[in-house]
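Heads up, one of the protein chains got dropped from this complex, but the rest are sitting where they should.
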Amino acid sequence: MTLLAVKDLHTHFVSRDADNRVRVAKALNGVSFSLDAGRTLGIVGETGAGKSLTAQSVVGLLRPPARIVSGSVIFEGQELTNMPAAELNDLRGGDIAMVVQNPRTSLDPLTRVGEQLVRLHQVHTGGPQALSQQRALEMMEAVGIPDPLSRARSWPHELSGGMAQRVLLAMALMNDPKLLIADEPTTGLDVTVQAQILDLLRDLTAQFNMATMMITHDLGVVAHFCDDIAVMFAGSIVESGPVPDVFAEPAHPYTRSLINATPERFRMGEKRTLGGQPPDLYNLPLGCTLQSRCTYASDTCKATVPNVEIAPGHLALCHFAGQLAEKQPVKDQASRNHA
Amino acid sequence: MAYGAQTDLAERSAFSVFWNRFVAVVRLSPTAAIGLFIIGVFGLLAFLAPWIMPHDPVAAYTDRVLQAPSAEHWFGTDGNGMDVFSRVIYGARFGFGIAIPAVLLSLAIGVPVGLIAGYRGGYLDEILMRFFDGLRVFPSIILALAVVAATGQSLFNVILVLGLLDSPVFARVVRAEVLALRSSNFVESAVAAGNPTWRILFVHLLPNAIQGAMAQTAVRAAWAVRISATLAFLGVGIQAPTPEWGAMIRQGAEFMVSGQWWVAVYPGLALIFMVFGLNLFGDGLQDLMDPRRRAAK
Partner (left out) sequence: MSFQRFLLRRAIMVVPLMIGVVFITFMLVRVGSLDPVGRLAGPTATQAEFDAIRESLGLDKSLWHQFAIYVGSVLRGDLGESWLSNRSVLDDIRERAVISLELLFWGVGIGTLVGVPVGLRAAFRPNGRFDQFTRVLSLLGFSIPTYWLALVMIFVFFYLLGWAPPAIGRMSLLVTPPDPITGSYLIDGLLTANWEAAWSSASHLVLPVICLAIVSAAPIIKQTRAIAIEVLASDAVRYAHACGLPERTVRKLVLRNSAVPVLTFVGTELTGLVGTMSLIEFVFAWGGLGQYGLNAIISGDFTAVQGYVLTLALFSVLVFIVIDIIVHLIEPRSELS
């Protein structure tokens, strides 16, 4: 059953420059995807590709000058983009829980950890205080916080990064969410702690039967953690599909180069073909946004790009989707860099 | 011919660039534009004072003492029979005459001190910062008053003292910038390239570190105008019957309880407007340097 359906979402940053010209940064350009209950979707892409912005657009957390220009977000049959703020507030932290980066600064610095958990439960679920406290301890236990009773009395600044991230996970679980949005939950943590948090996350999604939207720039995380993948570039999902399909047969040149750029492939001596600057969001080219960086680019790419379904559920936003195997790179590294 | 046409085009586009910038400033920070306008008006008054003033600001019409505002004396006359309107206009000269050199002096002292303290660090920096902290414990008005009263009461001294007392403001701002820039790549490569220290300080660091200080200048000028008038109000520094606003308010103070309000009120209003203009502009200036405010409304 489809839990979350995002259709043709456009989010822009509208501002003015020093010369008083209106500048529009087209940060999301027609993002569509859907997420079934209990599934895990990994959204990957480079910095500025629009991963976090997608999440923020979905839950209505955009701050000016960013705003949704068009498109729809449907969660459990309800349209979120025009939902009144109060109702949206009930969803956030309730049915839709979020885990963010910088867990230590994200917790309220002046409230003890336990109180924050209880407060969240009271706001969304209500009921007797004692029940919320009980729930808080259980969830702290569930996310592997040792000695929850004494930890509940800690101040956020007393927690390590990993511990704070566990607290955020406990916060997310408090109200039995149907959807968990994890926005780079392991960025900034030690590598060993990263692995622990990811394992924990995987166990919890299974245990609590949540759908999960995992935002990361780490393909490895997606490979080990997710059912589906969506690769973003310049505000568009350029390729999406089940993880095994996409990893086995990447249909978009960008996905290809991304996979080729992982350290494992690197060591295998394959040619690294990822490079160049992300396109100027204020001034996107006609047609394919990857043109200037793509080894297969030709004049065809200046036309509107079709979203091609290569296999069931496996889509790629490329004129040559599914034909890359027969094609030869038209440009070599040197000339591309000068383009 | 062709070249001529091109220069013409270039000039026009330069003007349109200027115009666009101007419109942008007005749009982004209407307060800054209003502030600039007020400063401009006072600047004109100060510059054109001799042609605008209907009377000599220090000519005493002994037969017209304490006259209410009239067609002849728009702002009335003071206790000496001097024309308040002319004196208020002339007072703008003192406002600029004190604020501009005082701020320039503060910059001239504060910026190099901040540069060196931030770049060198260590003992020198520590001592300077402690000294500045020590100064901050004293109310600036009282410190300025006491120093001017102790060192001799002249316009020159007022400027000197205000400039000195306010220089830590700029030193702090510049120092903070330099601390942030010191370990940046461009500075390190300049050091590695063998540039002498003065060159690194003034050629490499200064242009990058001075923006914050420049944003402060208008607000500091407002401070200087205010404090110098306060000194004159207390009879320290500039003395009556000099047509300075603070001194004029001092002269008018005694008449407030006998109903001749115009002697003190008009110079006070002029003082408020000029300081307000500088503050508006300064506030807008600081905003314009903050890109967060640039969102379209």
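Letters A and B mark the chains in the order given here, with residues in each chain numbered from 1 onward.
Criterion: contacts are C-beta pairs under 8 Å (C-beta built on N, C-alpha and C of every residue); 3 or more make two chains touch, one makes a residue touch a chain.
In this text, all values refer to a predicted model and were calculated from it rather than measured experimentally.
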| item | value |
| --- | --- |
| Residue among A:Leu53, A:Val73, A:Val118 or A:Met171 that touches the chain left out of view | A:Met171 |
| Residue touching the undisplayed chain, where the options are B:Val88, B:Val113 or B:Leu145 | B:Leu145 |
| Of A:Met1, A:Val22, A:Leu110 or A:Ala130, the residue in touch with the unshown chain | A:Leu110 |
| Touch with the omitted chain, as defined above, among A:His12, A:Arg39, A:His124 or A:Arg166 | A:His124 |
| Listed residues B:Phe22, B:Phe47 or B:Phe131, member touching the removed chain | B:Phe131 |
| Positions on subunit B contacted by the hidden chain, ascending | 31, 130-131, 133-143, 145-147, 149-152, 222, 226, 229-230, 233-236, 246, 249, 252-253, 256-259, 261, 264-265, 268, 271-272, 275-276, 279-280, 283, 293, 297 |
| Those residues of subunit A which, in the complete complex, touch the missing chain | 59, 61, 86, 88-94, 98, 100, 102, 105-111, 119-120, 123-124, 155, 157, 171 |
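Quick note on the criterion: only the chains that are shown with their structure count from here on.
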| item | value |
| --- | --- |
| Subunit A - residues contacting subunit B, complex | 14-22, 64-65 |
| Residues on subunit B engaged by subunit A in the complex (per definition of touch) | 17, 20-21, 23-24, 27-28, 294-296 |
